[in-house]
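Yeah, one chain of the complex is gone here, protein chain that is, but the others are all in their spots.
And now, chain A:
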Amino acid sequence: MSEELHEIRLRVNGAVHTATVPARRLLSDCLRHDLGLTGTHVGCEHGVCGACTVRIDGRPMRSCLMFAVTAQAHEITTVEGLAAADGTLHPVQRAFRECHGLQCGFCTPGFLNVAAAYLDDNPDPTEEQAREAIGGNLCRCTGYQNIVRAVLRAAELRRADGMPVPEQAAPEDARTPGDR
């Protein structure tokens, strides 16, 4: 008894990767074990904890609830792709360190991806909104207080960096072709 394998091409952090996987291979396992991107962690395998959250076309999604073969049409960003090419940390990364927003670090990649995506759309959240924004991810170490603080701090750092305003804020027709 052996199972059928599929050649797939995944675009992860701006680079194209190939892998040969069975149809049931979870995206989380494919990223970790086929592509060696072990920064994405698996905490429950049933979509509740959010540790495996990556960004799919910019949106935070749980990679344990997605098959690798179905991810080929999308741009995937993992925690390894958060920092700039020159190694400059993303504002959420800097803020999590500054605010002690992580302890064991296992859930952290998921939180970083959620926070980064959220701040792209909501650059100036209130504390309540920041808490709500990370409300779908589990952390067992921090009690969330410093994670909330880190999201607010990341918003500050992001604004100081002059990061782009949300895409949604720009009317569709005002965009130039190819502008992302």
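We take it that contacts are C-beta pairs under 8 Å (C-beta built on N, C-alpha and C of every residue); 3 or more make two chains touch, one makes a residue touch a chain; residues count from 1.
FYI, contacts and distances are computed from a predicted model.
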Hidden subunit of the complex - UniProt protein name among "Dehydrogenase", "Planctomycete cytochrome C", "Ring-hydroxylating dioxygenase subunit beta" or "Simple sugar transport system permease protein": "Dehydrogenase"
Interface with the unshown chain - residue positions in chain A: 1-3, 22, 24-25, 32-33, 36-46, 48-49, 51, 78-80, 82-83, 89, 93, 96-98, 100, 102-109, 112, 131-132, 134-148
